[in-house]
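For this depiction, one protein chain was excluded, whereas all remaining protein chains were kept in their positions.
Lettered A and B in written order, each chain numbered from 1.
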Amino acid sequence: MALQNGGALLGKWTWREFEGLPQTRVKVDIHCVTTWSKLDTNWQGVTIDTLLQAAGLSEPPRPYVMLHCDGGYTTNVPVEDLINGKAMIATHFEGKPLSPEHGGPARLLVPHLYFWKSAKWVRRLRFIPHDEPGFWESLGYHLYGDPWREQRYVGD
Amino acid sequence: MSPDESSLPAAPLDGNAVAGLLREVFIFDATSATLTCGGCGAIAQVGSARLYGGAMGAVLRCAHCDTAVLRIARTPMGLWLDMQGARSLMIAPNGAV
Partner (left out) sequence: MSETNTLAGPQRLLWRTAEVREVIDETPRVRSLFLSVTGWSCHRPGQHVDVRLTAEDGYQAQRSYSIASAPEAPQLAITVERIDDGEVSPYLTTEVRVGDRFEVRGPIGGYFVWTAALGGPLFLIAGGSGIAPLMAMLRYRAAVGSDVPALLLYSSRTFADIIYREELNQLAAASDGPSVVHTLTRQQPAGWTGPARRIDRDMLTEIGIAASAQPRVFVCGPTSLVEQTTQSLLALGHEANLIKTERFGPTGAPR
């Protein structure tokens, strides 16, 4: 797991170090882009706030984040939507370690946005100055992805 | 859990499975076209590429190096196609192998 700003590395953790960070448990509803929702799901992981703290950052260096994941998947999220308890890097679902099909060992969990934003197999968070479209966002999916405003696709 | 975005099935399919979808974009059959991977330079027919996909869309990956050579998503606006992972596509005249 790594945090980056431009080319600079702000923080880096091995799996063991990452697991040693303060853990948080949450129960949330998740919303899939295919109009499917799952209520009261239980997750455990490291909040982005904790991650920033562990990197010694009192505040995020840039307003947007691009998440880089295995398989070349990326997704973009505004920093505002990741901090203050809004998101975590999740490692456990319903009490069990996340399986690879479901994004394990670690995925982003940002439940107030459509679930595709909760990118699987996350490796790296890179702070960027302007919003940029990630893997699906560059293929017609909405840049932000607010389920309450049904922002599934570009133009919604 | 949900059958949702960017799923990586344990056993991916191949390009044959998106032949119909590609036939909406290309008026010829794309699976027999020869693709040069932009990642590793491997040359193979689109039908032999590995297909990963779920509700979000289809991702065809080079069988040798896993580079996403073709991505396609269906949205209300239309079909979005991205082939930046492919260096080139060669379409032989009908009937040629």
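Quick note on the criterion: a residue touches a chain if its C-beta (ideal position, glycine included) is under 8 Å from a C-beta of that chain, and two chains touch if they have at least 3 such contacts.
Just so it is clear, the structure is predicted and the values come from calculations on it, not from any experiment.
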| item | value |
| --- | --- |
| Left-out chain, listing which of the shown chains it touches | B |
| Touch criterion as defined above, residue of B:Cys37, B:Ala58 or B:Ala86 at the omitted chain | B:Ala58 |
| Residues of chain B (touch criterion as defined above) contacting the omitted chain | 9, 11-21, 23-24, 27-29, 31-32, 45-48, 51, 53-58, 74, 94, 97 |
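Convention: only the chains that are shown with their structure count from here on.
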| item | value |
| --- | --- |
| Centre-to-centre distance between chain B and chain A (centres being mean Cα positions), rounded to whole Å | 27 |
| For the chain A and chain B complex, residues of the former touching the latter | 30, 32-34, 36, 38, 71-73, 93, 100-102, 115-116, 119-121, 135-136, 138-141, 152-155 |
| List of chain B residues in touch with chain A within their complex | 1-10, 52, 55-57, 66-68, 71-73, 75-78, 80, 82 |
